[in-house]
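Could you have a look at this structure, given as structure tokens, before my questions?
Just one protein chain is left out here, and the rest sit where they should.
Note that the chains take the letters A, B and C in the order they are written out, and that residue 1 is the start of every chain.
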Amino acid sequence: MEHLQPAMLEVADLYCRRDDRSLFSGLSFGLRPGQVLLLEGSNGSGKTTLLRILCGFREADGGEIYWSGRPAAESSYFADMAYVGHADGTKKELTVLENLRFALALSQPGQYGIDQALQKVQLSGYDDNPVQSLSAGQKRRLSLARLLITRNILWILDEPFTSLDKQGMELIETLMDDHAKNGGMVILTSHHDLTFPHLSLQRIHLDSCL
Amino acid sequence: MTLESFFAMGGYAFYVWTSYGITFAVLLWNLFAPIVLRKQLLRQLALKQKRGQR
Amino acid sequence: MSFIPAPLSRFFHRTASPPHFYALADKLVPWLTVLFLLLLIPGLYGGLVAAPADYQQGDSYRIIYIHVPAAWMSLFIYVLMAVMGGIALVWRMKLAEVMLISSAPIGAGFTFVALVTGSLWGKPMWGTWWVWDARLTSELILLFLYLGVTSLYGAIEDKRSAARAVSILALVGVVNIPIIHYSVEWWNTLHQGPTVSKMDKPSIHISMLIPLLLMAGAFKLYYAIAVLQSAKLELIKREPSAQWVKSLLENKA
């Protein structure tokens, strides 16, 4: 049944080079609702670059990205995706609550309210703490809470497991699991292997895409 | 008009000839610097290619 | 690109491809050089020998034949750079980026020449090397605009981003140039009184005008030659391991 669904995100023949060196070329893949895509590859293989292309920060040197059948730029793609990168994207002088409210003001409200989201990332009770008083792991979880309170379908996560302990990693896997079950999609890079028991996990190894 | 009076420029020789001299120096530099640099670059690339073939 | 007919757009893309453009530049340069010399030699002769001395300024006015064309070129090249910047931003045409960044040092060179010759002309006229005259001041600010372009391009490591940055800057600069020009002119009349400087309105005789126009044409052709040389270098620098560069090397060997 699952295979009859058309791919919502389609990447066709993507090509990217940096400093006269080809990072990857002929990269094509599709992603259906409910799928999780793990990008693998050695350092410098272009994982982060690919994510930044998918976010629209960087232009590819060739190829197209389609979102529900239309070129990304002409579709609702950028309204439907959310990104958590190396930097948390939170203001350290502001409190947890102020940060989330601001994120909400820039976007559309999503599935969960702020309180619910904080509960899900196990930060309830930290509402009024300034972000600079949080630990690195807590900051990471806060930036993921942003994904829960805003409306989005595709999550793009760059190394979401850095500075997290085992519990934190499990928590994020659960969040991704829930998101996928609700028809969402995730693209992530990670050095850690994932232990999803029941998800259709795709893998792409970028070193083989030259 | 004698050649001498041509170079004297009615007493303004210094200003006129310095102007023309500087102008042509700048224009020649802007013209030939890229040509020289390109020749150098091509030589380097050729060397690199040879080394790569071995 | 949709409002440009397909054959025309194909033609542009073909001409704009690096190997094609490189070959085209090689073909054009000899012709341009001949044309350049055809304008330069009579221009210089007319300006330095044939034209009579000015009744007020004597022979010192002969600096006009490089000062004024250089000042024209400094503006012309900046406007051209902004046009290239617009093309580069809208149509993502890499050749426009290359032409833009290749033009900057040449334009800066002309601006520098206009400043130095202006100062050398001013010394016998005003008795000092520098006067805050409207044209010289505008020219000085224009030099800063050029230096901004080249140093911004040099500072950004990723050359694609650098080209984009420089395109934006050139467009912002070109919008500002008339504003700067008029503000400086207004400032000049405010602080100096309405002393019409000799540089602004040379009462020009036809025998003086013809060499001026010839020199202006010669400078334009010089720019075309120099920018093509510079663009050839830039094209190789951008993609040194491209196939067309490799075949270029093989042809030479």
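Heads up, the rule we're going with is that a residue touches a chain if its C-beta (ideal position, glycine included) is under 8 Å from a C-beta of that chain, and two chains touch if they have at least 3 such contacts.
One rule holds in what follows: contacts and distances are computed from a predicted model.
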Choosing from "NADH-quinone oxidoreductase subunit N", "ABC transporter permease", "Sarcosine oxidase subunit gamma" or "Heme exporter protein B", the absent chain's UniProt record names it "Heme exporter protein B"
For the full complex, contacts between the hidden chain and the displayed ones involve A, C
Among the options C:V79, C:M93, C:M125 or C:I156, the absent chain makes contact with C:I156
Answer key for A:L50, A:L104 or A:L164 versus the chain not shown reads A:L104
Checked against the full complex, the residue among A:L9, A:L23 or A:A82 that touches the missing chain is A:A82
Listed in rising order, the subunit C residues that touch the chain left out are 89, 141, 144-145, 147-148, 151-152, 155-156, 158, 160-161, 164-165, 168-169, 171-173, 175-176, 179-180, 182-184, 186-187, 190
Where subunit A meets the chain that is not shown, the residues are 52, 55-59, 78-79, 81-83, 85-94, 98, 101-109, 146
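By our rule, only the chains that are shown with their structure count from here on.
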Note: subunit B sits from subunit A at a C-alpha centroid distance in Å of 55
CA centroids of subunit B and subunit C: separation to the nearest Å works out as 17
The distance between the C-alpha centres of subunit A and subunit C, rounded to whole Å, is 47
The positions of subunit C in contact with two or more other chains are 240
In the complex, the residues of subunit B that touch subunit C are 1, 6, 9-12, 15-16, 18-20, 22-23, 26-27, 29-31, 34-35, 37-38, 41-42, 45-46, 49
Interface with subunit A, subunit C side, in the complex: residues 92, 158, 160, 238-242
Subunit A contacts subunit C in the complex at 18, 20-21, 59
